[in-house]
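Below: the structure, in C-alpha cells.
Just one protein chain is left out here, and the rest sit where they should.
And then chain A:
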Amino acid sequence: MEKLQTLFKQKKDLLSVYFTAGFPNIDSTLPVLKALEEGGADFVEIGMPYSDPLADGPVIQNSSTVALKNGMSLKVLFEQLKELKKSVKIPMILMGYFNPVLKFGVEAFIEECKEVGISGLIIPDLPYETYIEEYEKLFTENGISNIFLITPQTPDDRIKKLNKASTSFIYMVSSAAVTGARNGGLSPKQVDYFERVNSMELKTPCMVGFGISNHQNYKEVCNYAHGAIVGSAFIKHLENIGDDHNEIVGFIKKLKNGQ
C-alpha cells in the first residue's frame, strides 16, 4: 500500500501493465515481470486466472484458460512471487475474481499477499459493501490496498463513497465494456465522463483502464488521469511473440515513449 502511495505522490503519467500469471507459460511470471520493469512500467497488475472471468473480454479469457491449463493456481503463484520478491522493485497488484480467494481463505490470502510484497488487490466481483462490512479491517491492517472500479454509469455519490474508502488509486473503467483493446481515440462522451470525475476533486488519484492499447491512447488519457493501464493489448503481444525479454522491453518502451 505505501509503495503505491509513494509512487503516486512522486510521479505522474503512470503506466501500469496487466498480464495473466502462467501465460503464455507456467514459468513466465518472472521473465515477464523483469521485462516490464526494465521497459519502464511503473507498476504491474498480475492476473490470477479464473475459469469464469465475468468482466473480461475474449483476449484475457483466453489467457486465463491457457494459464489454468498450464497449471497456474494461487498456490503456485504465491510460490513464484516468494522467489522473485527481491528481484522486482516496482509495486505489484493482484487482480482476479472472488471465488478462488474465498476458497483459499480470505485471511490466508491476505497474509500471503503481505508476505510476498503485494501492494494492492483488484477483485471486481467483491462489491464495495461486502468489502466494508467484512474485509476492510483485514486489508488495511496488512497494508493491502483494495482498488475500486468506477464506470461512466457510477453516480457521483457512489464515487464519493468509493473515494473515501480508497487507499491508493481508483480504477476508472474507460467505457461501458468488458476488457479488450479498442481502436481509435477518446469519444466526446468519454471526455465528459473523465471531466465529470476530475471536477469532483477526489482525494484519490485515478488510473484509466479497459481499451488502452497504444502510446497515443496512453498519452491522451494522461490529460485526464494519473495514468493508464494496458491489459489486452499486452496479452495479445504475448500471444503473438511469447515472453521474449527484449520484445517485451521494446513493446513497453514504445507504449511509454512512442518509439
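Just a few scattered comments:
What we mean here is this: contacts are C-beta pairs under 8 Å (C-beta built on N, C-alpha and C of every residue); 3 or more make two chains touch, one makes a residue touch a chain; residues count from 1.
The rule is simple: contacts and distances are computed from a predicted model.
From the set "Amino acid/amide ABC transporter membrane protein 2 (HAAT family)", "Cytochrome c oxidase subunit I", "Tryptophan synthase beta chain" or "Glutathione S-transferase family protein", the protein name that UniProt assigns to the chain left out of the figure is "Tryptophan synthase beta chain". Screening A:88, A:177, A:191 or A:222 for touch with the missing chain picks out A:177. The chain that is not drawn here is touched, among residues A:6, A:87 or A:130, by A:130. Interface with the hidden chain, as seen from chain A, comprises residues 50-52, 54-55, 57, 61, 65, 68, 73-75, 97-104, 124-130, 148-151, 153-155, 158, 173, 176-178.
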